[in-house]
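All protein chains but one are shown at their positions in the complex.
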Amino acid sequence: MRFRAVDLRYGSGPEILRGLSFHLMSGSFQFLTGPSGAGKTSLLKLMYLAHPPSGGAIELFDQVVKGLSRDQMAAMRRRIGVVFQDFRLIDHLSCIDNVSLPLRIVGEEGKSVNANARELLEWVGLDGKMNSKPATLSDGEKQRVSIARAVIGRPDLLIADEPTGNVDGDQGVRLMRLFEELNKIGTTVIIATHDEGMVARFSHPVLRLKEGCLTRIQ
Amino acid sequence: MRFRAVDLRYGSGPEILRGLSFHLMSGSFQFLTGPSGAGKTSLLKLMYLAHPPSGGAIELFDQVVKGLSRDQMAAMRRRIGVVFQDFRLIDHLSCIDNVSLPLRIVGEEGKSVNANARELLEWVGLDGKMNSKPATLSDGEKQRVSIARAVIGRPDLLIADEPTGNVDGDQGVRLMRLFEELNKIGTTVIIATHDEGMVARFSHPVLRLKEGCLTRIQ
Amino acid sequence: MPFLRRHQAFSQHASSQILPIILAVMVYLSGLVVIGAMILDSSISRWSGNLQANLTIQLGPLSKAGDKEALETIVKMLDEMEGVDSARALPLEELEELLVPWIGGDVLGDIPLPRLIDVRLEPGAKLTSHKIMERLAEIAPNAGIDDHSEWINSVLKLGHLARVIAVAVVGLILFVAVVTVALSTQAYFAVHQSTVEIMHVIGASDRYIANQFGRQALTLGIFGSFLGMGLTLITFTLVQEVAADATVPLIGKIWLTPLEWMTLGLLPCVVTLVSMITIRLTIFFTLARLY
Partner (left out) sequence: MPFLRRHQAFSQHASSQILPIILAVMVYLSGLVVIGAMILDSSISRWSGNLQANLTIQLGPLSKAGDKEALETIVKMLDEMEGVDSARALPLEELEELLVPWIGGDVLGDIPLPRLIDVRLEPGAKLTSHKIMERLAEIAPNAGIDDHSEWINSVLKLGHLARVIAVAVVGLILFVAVVTVALSTQAYFAVHQSTVEIMHVIGASDRYIANQFGRQALTLGIFGSFLGMGLTLITFTLVQEVAADATVPLIGKIWLTPLEWMTLGLLPCVVTLVSMITIRLTIFFTLARLY
């Protein structure tokens, strides 16, 4: 993934990100830190193609994003797994249906889909909540459903926004192991977090975002 | 506040909390910890009168809650400030209107209300976001708005559910200082968190919730 | 009031733009149908009134010379009867003209002829042909009456039917309007459910919440209803303009009496009221579910 002089502003508001340029190696594992309101989520939005940059160019999977057709963009999004800071589960679907959604939208059906989703939910410790609706889950549980949904499609790029913000320490470590596992089989992983303990514990390169500028810390 | 053999179950589901009995001194400062899904939020819901217990009795401000009229309950709720884990801001109101809501519902009007809200928002570091709608805020910013709303009425009881889960370390400490400040002028404070660093840093008594049972750690 | 204004931010959701439109559409629809029914009703009244207001009385064959006096007495009596506007004997010449095709001009000179009296009743008079006959029987036992009863009955039946249908349509549409308004109001409220829950849990009393939303709904309701009424009036005025050029047969009037205007004015009020009541009930049930 490559960013070239990327700017971002919402509507006619102030510039949140200014002239970001960097290159992320495929298969790398990165942390993204920065104070609250620095623009971490905004930067990730650019990466998972939820918002267009107001300037500059983004290259993803060796393709320039600008100028792609809507179907090509959708195909690209399917190669990206996202853990949203606010979970974004579909209220009307049960946990297992939320988790299997990324498989279903590419037309996969049948038992293997369900088995897959079930296995992942067990892995994140939600054995008993398969058929619960998101509204009846605790925030930590929602976050774990969201993580399961992000990884079920074995994405080429995994983007996680504070994925351990609502779970306790042990569980957090367990989830980080899941991401490292995925990274080993080739997925590029980017994790935004403000949990400095977590960053210190795992020795991965860190990108630090502050006042719209990015610095790289090894 | 006193709990006597309080049970909680949602609908006909399993018991989340079983036979909790404890007494919290007025003016105390407590942490509430426990793994994700242990029932911290559920216990707090009982305290801020958002859900009735399925068994047992709750005493708040030296009054048994059961049997109070709706108006008396509302009056009691107005003496409690709550920071929700999921913020619960009103989407259609700007930050400053969200923050001043607890004053407006008791009929306070005029400039002092606005000045008050403005001061608090500055304190939590949201100088430039007074008139933004919640949808345009980062999660850390929403959390701070939620905190400002909880404390503006100088409540007798402050209940905060992971109030520093979405902000960075420094800001977290700053917010904890705000709660301690409030505690000094007589407010009882209860903070649910899974941030062990935070709990270690501030030496306050801890309630630990696990598998529906509560243990007190000094 | 700045607070009120600010609280109207409650309503900036898409559905709060749709609610007033639906209310407006419903008021417009009911308004036009009610106006139409009123005009139809008054036209039918006039029409059947005209039919009934006109009788012909036949006096059995009188000799040409004699009985002129008797005829005048009868006409005078009729003319003075309560409910009669005017009575007039058909002149002999007109009568002869009427009869020529029947019996040939050459015979007419010799035979005694029946005489016809044209009676116009006052509009809305309660006088029936039966009553007139009773009075006539005293002085002219061989009189007959033609109140066009066969035709009148047919036409009156048709008019009556049209009225029944009009009332049924108006009733149906008012019912549908009320149902639609209630349903739309509920749909409008759905997106504000969470707002109510938040207000409740931070300690707002039930009355406060109901008042805030009630005021909100009142504003939207009044806006929507009167928009609809405005459209109705515009349409009505246009129809009046068009009708003024091309006089429509049989439609007596294209204007409303003050009473009819008042009835019409009730419409937006009812719609607003229904919307208000729905909001209140919905809030009541929402709050009742909360602890």
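First chain written, first letter: the chains are A, B and C, and each begins at residue 1.
Here, a residue touches a chain if its C-beta (ideal position, glycine included) is under 8 Å from a C-beta of that chain, and two chains touch if they have at least 3 such contacts.
Just so you know, these numbers come straight off a predicted model, no measurement behind them.
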Visible chains that the absent chain touches, using the contact criterion stated earlier: A, C
Of C:167, C:183 or C:238, the one touching the omitted chain in the full complex: C:183
Candidates A:5, A:64 or A:90 - the one touching the absent chain: A:90
Residue touching the undisplayed chain, where the options are A:77, A:174 or A:208: A:77
Chain A residues that touch the omitted chain in the full complex: 48-52, 70-71, 73-80, 82, 88-94, 97, 101-102, 104-106, 109, 149
Touching residues on chain C - with respect to the absent chain: 13-15, 18, 21-22, 25-26, 28-29, 32-33, 36, 40, 47, 58, 60-61, 99, 101-104, 107, 111-114, 144, 151, 154-155, 157-158, 161-162, 165, 168-169, 172-173, 176, 179-180, 183-184, 186-188, 190-191, 248-251
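By our rule, only the chains that are shown with their structure count from here on.
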Chain whose Cα mean lies nearest the overall Cα mean: B
Mean-CA-position distance for chain C and chain A (Å): 67
Chain B and chain C, separation of their C-alpha mean positions in angstrom: 63
Intercentroid distance (Cα basis), chain B paired with chain A, Å: 29
